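Missing here: one protein chain of the complex. Every other protein chain is in place.
Then we have chain A:
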Amino acid sequence: MTHPLVEIADLRVDFPGPNGFVPAVRGVSLTMGREKLGIVGESGSGKSVTGRALMRLLPPQARVAGSLRFDGIDIAAATPRAMRKLRGARIGLVLQDPKFSLNPVMTAGAQIAEAWATHQRGSARDARDAAMRLLEQVLIRDPRRVFDAYPHELSGGMGQRVMIAMMLAPEPDLLIADEPTSALDATVQAEILRLIDRLVSDRGMGLMLISHDLPLVFRFCDRVAVMYAGRVVEEVAAKDLHAATHPYTRGLLDCMPRLDAPRARLPVLTRDPAWLA
């Protein structure tokens, strides 16, 4: 019996606020295999919290209910030791801004080598060679220069490649990418996503791409879950984007200015209170 890679059932997350608990995720159920799943929604829709919950990276005061399984392992019941074996080794996480997620006082190469050595057996020399190979895999033209560079010496796109190389070092089964390209320019954004796409397909990994950018997610994923106010309001295959039926999804698609269709006014999203139900 094989388990799906990720099984989330009726996930609820509440954060304490000044007037009692505030719900951030209100009953999300998702199942994914080794595929590319996109989670889209606006700020505050609970998309990032869902991703963090899967790695048990939420602050301790958050109240989590529901069931979270990764490859059959119950995340809520796992010991801290078991979680440490999961994080990084089997689930990688790429965050929005490489400026904040890389260690500013370590060279890029040393950070990748460290990630490799934490999860794989080998000498310092093996780690170094592995780091160099990974830098080549993320298509850095001059891996030797980047290996010895500190994060502030790298551009945003280069930093994000280093981040991806670091996450791939332990050869995880699932990569969670939380707004991986939102801090990057449009041309670099496309390059990074194509790179993630290729690496994920080549290695047969699962990808959970969390983003606010609906067209982008549809472009790079197999399946998309649209979140609104802590719930999944619609799940569609990426190729059926045009057949999306939920008024929220339609509204998000409509309110973007387009190059091919000039409009005097942009339609504004009217939020129906019924969507919260």
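Please note the rule applied: contacts are C-beta pairs under 8 Å (C-beta built on N, C-alpha and C of every residue); 3 or more make two chains touch, one makes a residue touch a chain; residues count from 1.
To be clear about the criterion, contacts and distances are computed from a predicted model.
One chain of this complex is left out of the view, and of "4Fe-4S dicluster domain-containing protein", "Glutathione import ATP-binding protein GsiA", "Cytochrome bc1 complex Rieske iron-sulfur subunit" or "Multiple sugar transport system permease protein", the protein name its UniProt record gives is "Glutathione import ATP-binding protein GsiA". Within the complete assembly, A:P257 is the residue of A:P104, A:G204 or A:P257 that touches the hidden chain. When you scan A:L214, A:A229 or A:A244 for touch with the missing chain, the hit is A:L214.
If you put the missing chain back, the residues of chain A touching it would be 42-43, 156, 185-188, 190, 212, 214-216, 219, 251-252, 255-260, 262-269.
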